[in-house]
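Removed: one protein chain of the complex. Kept in place: all other protein chains.
Labels run A, B and C following the written order; every chain starts at residue 1.
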Amino acid sequence: MRFSPVLFLRRAAATCALLALPILLGGWLSGPQSTFDVKGPVARTQLDVFYVTVWVTTIIFVIVASVLAYATIKFRARGPIDKNTPVPDQGHGNPFVELGLIGASIAALVFIAVPTLKAIWYTYDVPNEQRANAYEVNARGLQWWFQFEYPAEQINGAGQLLTGNELVIPAGRPVRINLRTSDVIHAFWVPKLGGKVDMMPNRGNHLWLQADEPGYFWGQCAEYCGESHAVMRFRVIALGAEDFAAWVENQKKPARTVTPVNDAPKAAFASYDMTPKQRNSPGYTAEFDAHPFAAWTALQFPDKDEDTTLITQGRTLFKEKNCITCHSIRGHEGIGVNAPDLTHFGARSTLAAGLLENSKPNLHRWIINPNNVKPGNKMYVGVNGMAGYMDVDPATKAMTGKVHIAVNDTEARAIVEYLHSLK
Amino acid sequence: MSSDATETNQEHAHADDGKFHLFVQIAMILAVITGVEIVLIYLPVVKWLVVSLLVVLSLVKFLLVIFWFMHLKFDKLFCTILFFIGLVLAGGTVAALLSIFSTTDGVPLTAQAIYAERAAATK
Amino acid sequence: MSAHAGTIDHHHDHTTTTGIPNKKLFMWAFLASDCMFFGALISTHVIYRLHPTPEGADPTKLFSIELTSFSTFILLMSSLLMALAVGASQKGKVEATRKMLLGTIFFGLIFLGCQVYEFTHFVHKGLTLKSDMFGSTFYTLTGTHGVHVAIGVLWLVLMYIRTFKPADAGRAWIIRAVIQFASFAVAVVSIMFVMLAVTHAGAEHGYTLSSVVHALQHDAITAGATIAFSIAAALLFALGRSTWAVDFSEANAIDVEGMGLYWHFVDIVWIVIFTVVYLLEYL
Partner (left out) sequence: MATATLKSADYTAPHAAKPASRPWFFTRPSAKTGLVSWLTTVDHKKIGLLYAVTALIFFLVGGVEALMIRVQLAVPNNTFISHQLYNELFTMHATTMIFLAVMPLSAAFFNYMMPLQIGARDVAFPRLNGFAFWVFLVGAIVLNVGWFTRAGAPDVGWFGYAPLTSTAYSSQFAGDSSTDLWVMGLQILGVSSVIGSLNFIVTIINMRAPGLTMMRLPVFTWMTLFTAFLIILSFPAITIALVELMMDRSFGTSFFEVARGGMPILWQHLFWIFGHPEVYILILPAMGIISEILPTFSRKPLFGYPIVVFSGAVIGFLGFGVWSHHMFTTGLGTMATAAFSLATMAIAVPTGVKIFNWVGTLWGGQISTRTPMMFALGFIWMFMMGGFSGVMHSAAPADAQQQDSYFVVAHFHYVLIGGSIFALLGGIHFWFPLVFGRIVSEFWGKLSFWIIFVGFNVTFFPMHFLGLNGMPRRTAVYDGNMGWNSGNLTATIGAFILAIGIGTYFTVIVYTYLKGKKASGDIWDARTLEWSVPTTPPPEHNFHITPTVHARDAYWYEKTHSIEIAAEKAKHAQEEESHGGIHMPSQSWFPIVTATGLLIGGLFFTHHHFLEAIAGGCVMLLGIIGWAFEGPGGYHLHIAKDGTVTGGEGQDEAGH
């Protein structure tokens, strides 16, 4: 096996093919969390800097790689080498070449450095001239879900407006997000709107972003935060000014109460398919993925006809099963502060921190056995001294096997109906 | 460097018996500086001045010990270089850390403010 | 080693490339590394002092600047003795080396004693590792330094015993050396007890001879310590001189010197700690 130029060309071809792959497979860069499909000024600035780095390094790569390839082919030994083969010139180097290349490298870096510096200041905080126009919210990370707080929207007697896992913001306006955490480090990342910033304990971080147009955006916790970090997701929904105002208006209202109508139970309801699903079977339907924003909008209004009996039953069960110790449903019985606020849960498009689409079967799965859906979640094992579904020995941290909350199939159907009525 | 070394060697041969006194004198200086430092903190002088004085004085002590007690002055230069690589890097790192932790835009909220916020949240 | 025959030049070791003895180079490299070690530790302390927790204790209420100055002084003096020990060993004076080593150990122990006293005192006043952030960083930083001192003392003790190693390999010497050292240790501890009792008595009843005598009569521990001290000192005297030819000479000076470098370094770390942790608090 002597050296063969054929192998060499093949390697070059392989490298080129790899470089060409993304072009062949355009899909690789256009997912819902693509950093190329930017929808706001912050993400756009960051992408521009990225392109600068790509161009500069690609040019250098092409130059250096060509010289390297050329040298390897040109100067390969012809014929076998042994101790008698005349040796090549034992040159030791050339300081001018060295200095020139160092200078060129520095020059190349200046190209990258200038836009980098500009962008560092730009992306750090809302530009001064737009400060007044900026909308401010708080995002809080918890193991393993997000809470969003609207300090600007105070509700009489109930503090600020809270939502879970879905952040609704006004479009076309800068939004300044204060980042907080209640336990470990998390990070707030909505790739299409901007890069991530960490939520650090004992540190008041913030970021800003802006959605140019109304839309529905995928977000993700981007700092490893324990067992279910991989499925700690969230959504950002940007609305036009009026829609946003309307949304806020509705959110400030207490939970929707459905008065029981003495109808015969509607068989059509609660008859969804509950064939047992695997842990982590796909979370979203194809229809949802195709038009998420529309799907979200559709959820904002109550269903035309609801099974009021089931809903009433569900409300009772929600209390009886102790769900209220952790969850709060403003205006209804819930008072807990350790879990997502469910006051308008029916109007949310996702469930369990973006893991699943908020459909009835999915919610059913979650309520029957949350651990099957999201291993280790705090609803299952309890949080801040509140007992969850299962008992965990605080000393050994092992499960004792004691059950606190058990929800059977029929009960779950009622609770699902109830929670989905909360628009 | 080599001429340097022989010079110190001769000097050392001379000073050999003098070292005892030299060391005792240095120890006395160290003790005195320590005394001065203690007095300094009670003096009614502006803070920055005291702080800088303290830093300078302990630096002097530091250097006295490493160059005389630890013989750096009499040893090959390389020992000094070796130790100073560590010393300078450590000093630089400490300085960098302290300044990172004191930038105001790096910590948008002070620890106190976070406490206040947390207290408000639990109210 | 044959290369060591003849007079030894302590600044040039001909068996190495640079002329610096290997052990010395090793020590300096290690100390360079230790700079980063204490640098990180001190940074932690200072950073948390700059961002104190609201419920944190006020250190100046705890500190006793007198005690700390005293122990600082003690450590400086131990450094002096250490430097002298190195000098003595380089001249091949085994007896003088031993004395200086003992002196260094003595001061080292007093320093450690002061630190133990300080720690118990603080714990008494409610500052513990767990009580607050200041407790955590303070004890960890000064404690790590204390551990360095303790290791240094241990090293000194081993070196001291080593000076008794006989030239003739068959001789049983370890036991004697150890007894000799143990009596020294007893003497030191006794002295410390007596001093403690005297200061205590003095503080309560005034520094008069009678009050001190009075205290001794009433305090069994102190009296016992005094007796132990006398016995130990006697033993020390009786066994003190090794009657045999020892295998410890100028050639071993490099070992003493390496140890000295360590000891001095621990001392300069304390110089920094004294300023940063103690003095600056008063401002």
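Please note the rule applied: a residue touches a chain if its C-beta (ideal position, glycine included) is under 8 Å from a C-beta of that chain, and two chains touch if they have at least 3 such contacts.
All values derive from a computational prediction rather than experimental measurement.
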Candidates A:67, A:261 or A:335 - the one touching the absent chain: A:67
Chain not shown: contacting residue from A:130, A:202 or A:322: A:202
Residue in contact with the excluded chain [from A:137, A:168, A:187 or A:310]: A:187
Absent chain, residues of subunit A that touch it: 1-3, 7, 11, 14-15, 18, 21-22, 25, 27-36, 43, 45-47, 49-50, 52-54, 56-57, 60-61, 64-65, 67-68, 71-72, 75-77, 81-83, 85, 87-95, 97-98, 101-102, 105-106, 109, 112-113, 115-117, 119-124, 143, 179, 183-185, 187, 189, 191, 194-198, 200-203, 205-206, 218, 220-231, 278-284, 289, 375-376, 381, 392, 396-399
Touch list for subunit B against the chain that is not drawn: 78, 85-86, 89, 92-93, 96-97, 100, 103-108, 111
Contact set of subunit C toward the excluded chain (per top definition): 1-4, 16-18, 20, 22, 25-26, 29-30, 32-34, 36-37, 39-41, 44, 47-48, 51-53, 56, 129-130, 132-133, 135-137, 139-140, 144, 158, 162, 165, 169-170, 247, 251
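As a convention for this text, only the chains that are shown with their structure count from here on.
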Distance from the mean Cα position of subunit C to that of subunit B, given in whole angstrom: 21
Distance between chain centroids, defined by C-alpha means - subunit A, subunit C (Å): 57
Separation of subunit A from subunit B, taking each centre as the mean of its C-alpha atoms, in whole Å: 48
Interface hub residues of subunit C, defined as touching at least two other chains: none
Numbers and ranges of subunit A residues touching at least 2 other chains: none
Interfacial residue positions of subunit C with respect to subunit B in the complex: 9, 11-12, 18-20, 24-25, 28-29, 31-36, 38-40, 42-43, 46-47, 50-54, 65, 69, 72-73, 76-77, 79-80, 82-84, 86-87, 91, 257, 260-261, 264-265, 267-268, 271-272, 274-275, 279-280, 282-283
In the complex, subunit B residues that touch subunit C: 5, 8-9, 12, 16, 19-20, 23-24, 26-27, 30-31, 34-35, 37-38, 40-42, 47, 50-51, 54-55, 57-58, 61-62, 65-66, 68-71, 74-76, 78-79, 82-87, 89-91, 93-94, 97-98, 101-102, 110-112, 115
